[in-house]
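Structure, as structure tokens:
Heads up, one of the protein chains got dropped from this complex, but the rest are sitting where they should.
First chain written, first letter: the chains are A and B, and each begins at residue 1.
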Amino acid sequence: MEIDDLALVLRAKEGDQRAFKLLVERYQRKVYAIANGMVKDREEALDITQEAFVKVHKNLDRFKGDSAFYTWLYRITRNLAIDRIRSRRNESVGFDEAVGSEEPPEPGFLSTQLGSNPQKTALRRELADKLNEALAQLPVKHREILLLREVDGMSYEDLAATLDIPKGTVMSRLFHARSKMQKLLEGYLGEGGDRLALASGEEEG
Amino acid sequence: MKLLRPMGLAALLAVAIAPAAAWAAPKATVAVDVVLASKEPGDTDPRLVKFKMQFADFAYKSFKLLGSRLITVEEKESARVDLAGDHKLDVTFSKLETNGRAKLKLSVPGVLQTNVSLARDGSVVVGGPALKEGNGVLFVPVTLVEAK
Partner (left out) sequence: MMDVRTDRDLLLSAYADDELDAAEQAEVEAFLASDPEAALRVADDRALSALLRASFEQNADEVDFTGFADAVIAKLPARKASLASRLRAMLGDAFGQRPFQFAVGAAAAAAVAVVATPYLRGPAENQRILLAGDPSAARVLDMDALGDHETMLFKTSGGATIIFVQETP
């Protein structure tokens, strides 16, 4: 039976390094995925991931168990990532809600690209790159909510708790984040480009 | 004419003829034992068999009596006892209380200071300081033998 997070945290507080190591192993990929999604640089993302765990360890005494351990870990990761973004001269953090005054994307564009089986997708390098580029264009708030939803599979309720926003804001933010992503992808993949830049299990691209 | 109260007069007389020692400062006789407790299995000094019983709950398996000192301290005075390693214990006889108990200040310099009140045969154990060499921990029972 797996030891739950809180039990591991309590043992780590007592100085049990093995318990803390288990926590790291449990969440390292997720934290990295969040960090990488935010900063879009593998080395920096790894740095942030390591820093996040070290910071968590340093502040273990502050964790009271009234929220999920991962929520706390996520927030630390996110803040570290934002600090990194801020320290880059060229990129603005873009906290503004880019509320859709823009044209909505063409309906059906993405789904026709993917064909009938969106579950079985292995991404080609180009599409993966395009996705990363599009993500980079989003304001941090939108990037963040998409990451939490798709990396961590968080429900709207968990998203509301983690981000400390009402559920209505979760819905609205996700909607706008997706609209923007879809619009950007439409622009990248375009008319003349490689439409079916995807391979299902059967097709060889 | 009223008589002087017999008790009062008697008390005065008693004081007048009391031996000089009654006016000397009170003294406390204190026993300080130094016990080395170890988690390694081994023999326990037979003198410590009952001491060992006190520690039945713990992980210590063997006890060695490193030393015993009997010290006499005047009220308001201190005496120093070498324990083991670099550790020392200063015993100050702070006060002889009216009920015959002795108030003692026990001090391990740089480590601990405590005030205790002991009746005759009462003791506290100061424990914890580890020896730099070997892996044993010191326990120091401090017992009031007599105070008057």
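By definition in this document, a contact is a pair of C-beta atoms (placed from the backbone, for glycine too) under 8 Å apart; a residue touches a chain by one contact, two chains touch by 3 or more.
Treat the numbers as computed from the prediction; the structure is a model and nothing was measured.
Taking the whole complex into account, subunit B touches the unshown chain at residues 31, 33, 47-51, 53-60, 68, 70, 103, 108-129, 137, 139, 141, 143-145.
Although one chain is not displayed, its contacts with subunit A can still be listed: residues 12-15, 17, 20-21, 24-25, 28-30, 32-33, 36-37, 42, 46, 49-50, 53-54, 57-58, 60, 105, 107-111, 113-114, 118-119, 121-123, 127-128, 131-132, 146-147, 149-151, 155-156, 171-172, 174-175, 178, 181-182, 185.
Please note the rule applied: only the chains that are shown with their structure count from here on.
Between subunit A and subunit B the centroid-to-centroid distance comes to 67 Å (mean Cα coordinates, whole Å).
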